[in-house]
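A single protein chain has been omitted from the complex, and every remaining protein chain is retained in its original position.
Take a look at chain A:
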Amino acid sequence: MRLRPTPEERQFADLAAEWLSRNVPREPRPPAGEPMAAFDRAWQRLQYDAGWAGVAWPKEYGGAGLSLVEQMIWFEQCARFDAPEPGVLNIALGHAGPVLIAEGTDTQRQDHLAAILRGDQVWAQGFSEPEAGSDLAALRTRGVVDGDHLVVDGTKIWTTGAHLSDWQELLVRTDPAAARHRGLSFAIVDLTTPGVEVRPITAMDGKVHFAQVFYDGVRIPLRNLVGGLGDGWKVAMTTLGFERGTMTLGTVIRLLKLIDDVKELARTRVDCRGQPLSTSDEVAARLADLEAEGVALHALAVAFVSEVKRTGSSSAGSMIRPLYAELSQRVKRTGAELLGRDGLTTDGTDEAARFVPAYLHSFGHTIGTGTAEVQRNVIAHRVLGLPRG
């Protein structure tokens, strides 16, 4: 075991640091809508042109062909230089791309992978429905084969970024007679196709993160199927690992920095007697717990990428996402609570603007990408081998 970088890892980190120090955008990211998406696309394009996009993607698909270890080092350097997050490109880079690499056809890969790395395509997922949340296999949106097209009718909901997206991954029921997991197919859909309607939904923090999408006789070419007809569940399950393991690595590293910021907040803010909050035993113990859990999560992420590099897989992948989600909630909640009455506005101070919206937004962490409860089911069944209920 070693944490010290090899000469190659050191060189990679140094090159990344050197490039990031000169290229991280100085202007703030616009808060919403198309200007925000344009900012994210431009930052991605900058990375792509310099060869930093898709660090762990295979070279044949435009990536750098390196391992998750280098991907992790890249995220560490990004956090160090406060580089913008993937933002609206999160699903494209973290999910749609890896799905197409694993399961897509050559044409699909050619049409989308380079475009995703360039930041030219914004993607959304299309899994949850009004009557199919945690019970995903209960989904009802129908796809009927008509000649060389799939005709889709139904609705998807809680679709993050759908209102800003160009493409969507879509899980639909193509065989109503088959057993519920067997009758599903996985397609990709151009969201400009006639019959698609996107209605944004405002979340509890007052912002639009997601939308409901309606499909009315939407014609999707059969060549846009990923896997064959009826393979949808298999394709959707293969992708669980990307989302819950790899996609979380970057956010884990950023969370460590946020924990530092909460500690700093406790040092700079004072209680009613003028003493720094950090001098209270209760606050100090709470911050120590957050710091310890942050280091443990960092260690688990390093153990995860190490095991994947050495053996090809790691069951820690299913654990990083729920641990991250719950720790992140605690960190953001602590930040908001340390603000006291200053936490009663979302813009009264710089600290309030930083922590209060983050706190409100964090309630979604244990709901999106599979609830905390569903993630525990996955660990219980797939990692621990416990029987299903």
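By definition in this document, a residue touches a chain if its C-beta (ideal position, glycine included) is under 8 Å from a C-beta of that chain, and two chains touch if they have at least 3 such contacts; residues count from 1.
To be clear about the criterion, contacts and distances are computed from a predicted model.
Asks: Of the options "Acyl-CoA/acyl-ACP dehydrogenase", "Aspartyl/glutamyl-tRNA(Asn/Gln) amidotransferase subunit B", "Spore germination protein PE" or "ABC transporter ATP-binding protein", which is the UniProt protein name for the chain that has been left out of view?
Replies: Going by UniProt, the chain not displayed is called "Acyl-CoA/acyl-ACP dehydrogenase".
Asks: Hey, which of A:166, A:291 or A:337 is the one touching the hidden chain?
Replies: A:291
Asks: Thinking of the whole complex, not just what is shown, which of A:37, A:69, A:226 or A:258 touches the missing chain?
Replies: Here the residue in touch with the unshown chain is A:69.
Asks: On chain A, what residues meet the omitted chain?
Replies: Residues 1-5, 9, 69, 72-73, 263, 266, 278, 284-285, 287-289, 291-300, 302-303, 305-307, 309-311, 315-316, 319, 322-323, 373, 375-377, 379-381, 383-389 of chain A touch the chain absent from view.
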